[in-house]
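After the structure tokens below, expect a handful of questions from me.
Missing here is one protein chain; the remaining ones are kept as they sit in the complex.
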């Protein structure tokens, strides 16, 4: 079985394991107070070109719930696309800390500034608005769950709506490397740091064993984040493990190099489908591609390959999702292309 | 600086890093559904001699809050020693999920069955008991925060009080290896599995990079634990990392071997203090020792060694805490012993 | 200004105030342990024809959150129509206690058994169901927010789906008097007690100053409800006030008599609209009617009458909501009818 079902099917980039090995016997303080973590913080600060706060956490659900807990008062809710990870794939983690996810209909994973504007104005124009959760932040992902990208223009408009309506903007960057490496992308990491109040740079899906680097850009919400990390179970005892991994990923641009590799692998697969004139459910811009196959074609491929069936598209046709990653090798891609051609 | 301030100052046992390296390119499903994790579960089940459920989480606070969330209804509280980790060192994690920690006065980190009995009977005898959190579980640690051990007899009596009062018994085993390896210990892991409803086997402080193996022995509370793990941010995407580590720790008894080493290192230090006729704050039975030093002695040692100042003992004397671990080497211990002799 | 905007615009039925006056100097224990409350409990038990537990609370949001808190584990969610009170009009009260409201599209305020079946089966058929809140109860209202009624057949089918899928069924009966008094109704209060696990009988909107009688019919969820009432701030110190009010409402059928009056008043208004051939947005079966008016007609009426604009229906036409209640008098209805005729 060759797996294209997710971007976290293998361990970590070899350089990370090597560095963990080399630093293994260093005696260091815990909880992210070691010098590796400080170095990683500095790399990310430089990358963002801003005086941001950086905290390292082990996973995305943990990062999402900690960030949102640190920013909202009890009666406030978070606007998100109904396809967003916090809306549907975290077992109600956001509700478990007391906040309603205010879902807007997604369009290939995205929501538009205008939708946010309408929702927020509807809230404030309702004379009974005190009887509804108050929208206070917008959560989006770059790239989205559907592998699509917000353009610089789209993000800027979201930022503007947020600013005018006193909302925070949060970007879930669990796969942000694959956004930054995409040919279709026009949003730099400095743009992201400038446009949102908080975001995170995903390691779990981009070369690390695990880890997300939370970046807080808004001065107002910087205070006491570490207390809340600890309270929500997100402060790793051996914080060095996170620091060292992000140090390796960012000291020489490894993060960007391996992200680019994933994109190239996805592109090779996309071309193979294109040659067979197999339609895509959404434009293939990042490391996820969504070809629309017949049930028969799906049955054929699934004997050898692991992937997700994404959504029905008419009768007996379905979009599937194939993920490449930093670890995808040419051999596996060659094998799949060969089998695509035979479909 | 030589560090004796905690048992998580270094990375992981070399065998773990090697195995992570060897398995790095295996393509495996996420979230603990891989075969390594299954193997680790089996090892622990065999060790406990019972049909327990085993779940792997990254840290202790996370394990504590997830276990307690899965077991209590909203109005129920958890009895714990006032020195317990959940009482004082998790930034209110248990309160953050809605439950009051009902603190009992500790005696060198321990609470007695009789104390629990008195507290629970006081609750039920109070005519206004509906106006107070209902005690529903007892949380203790083996070894305790003070490095002491519950005897088999003490644990059995706690179990009996719990059974008679319809309480769950939970054991935090973040350092359980060091309890099991102690010469003073008469409680086996089978005893623990038999006597409590849930406990965990700590990896973070005993040779792993990170990880706690939660063991649920009570059939009633087994259901849906994975939902709550996910909700509380405690389900690692690459669950294999936890499975592989516990596989290594338990396939050939490594866990016990390295725990024993830590105990031997602690013993060497304890003997050095004894030779100097320096008193201990609590009996030195596990990997933590608590010599009582003068302020001058503390000042001398702290130029070269990292350790915690634990508690004032009379005027200008304080108990300090020195931790050994799986990673403590003879060289560091030799150096410290030499300096103890010079005190 | 004559108010038809809600069914809680006046105080209480005169008999209630009189009884409060008469009993004012009785010295009674607090927290619902007095004999009036016991009598009220007995009346309701007799009415339901079953050995139910009865608890009195001051308001609907409070009742909803307390009931749901007492029934769900942390990872479980509650299915509700998207028009349900808990979905949109309680400032996220259910999320504030940790649970996601799993919204289904309403049809004039109602959801169908088949919708619930599809949602629940979708959950369990999803291989990643542990990453989503687990549906564990269904919340509906009788009558609904749109004034419509579930038939006995519809309720029975919902009950069957719940039973087959191990879900609780909860009925919000804030206006249940107006359902029971409706000519279109074929569901008795015994039916309700038999078909659901928990429901409540609203007093606030049906003649009382305030108060909802929570009725728990399922043995499994009866335990410790009073603890949770107290914790959620819903245990009234002078519980007698609730007991006395429900005693008056149910000792001689006052509740049913005044509910019937409200229905008659609504019917008179509905007929007046019918005579003018003004269409209804939803069938007028209870104390709420929803005529569709032009913007000009709305402007005319709102100079003299208070009511809610409910929803746009095409261009420059809107459904409005007019509420009658136990307190609506013939004079106010006559005045409005006269003005309807002039439209």
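Should a chain be cited, it is by its letter among A, B and C, assigned in written order, with residues numbered from 1 in that chain.
The rule is simple: a contact is a pair of C-beta atoms (placed from the backbone, for glycine too) under 8 Å apart; a residue touches a chain by one contact, two chains touch by 3 or more.
Keep in mind that this is a model prediction, so the values were computed, not measured.
Although it is not drawn, the missing chain touches A, B, C when the whole complex is taken into account. Across the entire complex, the residue among B:89, B:164, B:302 or B:342 in touch with the chain not shown is B:89.
Only one residue in the set B:36, B:55, B:99 or B:260 touches the chain that does not appear here, and it is B:99. Considering C:40, C:78, C:192 or C:236, the position touching the chain not shown turns out to be C:236 (whole complex).
Considering the full assembly, C:93 is the residue among C:44, C:93, C:132 or C:336 that touches the omitted chain.
From the options C:27, C:166 or C:277, the residue with contact to the chain not on display is C:27. When the whole complex is considered, the residue among B:11, B:32 or B:77 that touches the unshown chain is B:77. One chain of the complex is left out; on chain B, the residues touching it are 74-75, 77, 88-92, 95-101, 128, 130-133. Annotation for chain A: contacts to the undisplayed chain at residues 31, 69-70, 73-75, 97-98, 130-131, 134, 224, 226-228, 230-231, 235. Summarising the interface, chain C meets the missing chain with residues 1-3, 5-6, 8-12, 14, 17, 20-21, 23-30, 58-62, 65-66, 90-93, 96-97, 204-205, 209-210, 227-228, 230-238, 240-241, 306, 327.
FYI, only the chains that are shown with their structure count from here on.
Think of chain A turning onto chain B: fitted on CA atoms, that turn is 180 degrees, to the nearest 5. Here the chain pair with the top count of touching C-beta pairs is A-B. Note on chain placement: the centre of chain A and the centre of chain C lie 42 Å apart, centres being C-alpha means.
With each centre defined as the average position of its C-alpha atoms, the distance from chain A to chain B rounds to 34 Å. Centre-to-centre spacing of chain B and chain C amounts to 50 Å, using the average Cα coordinate of each chain. The multi-chain contact residues of chain A, meaning those touching 2 or more other chains, are 90-92, 96-97.
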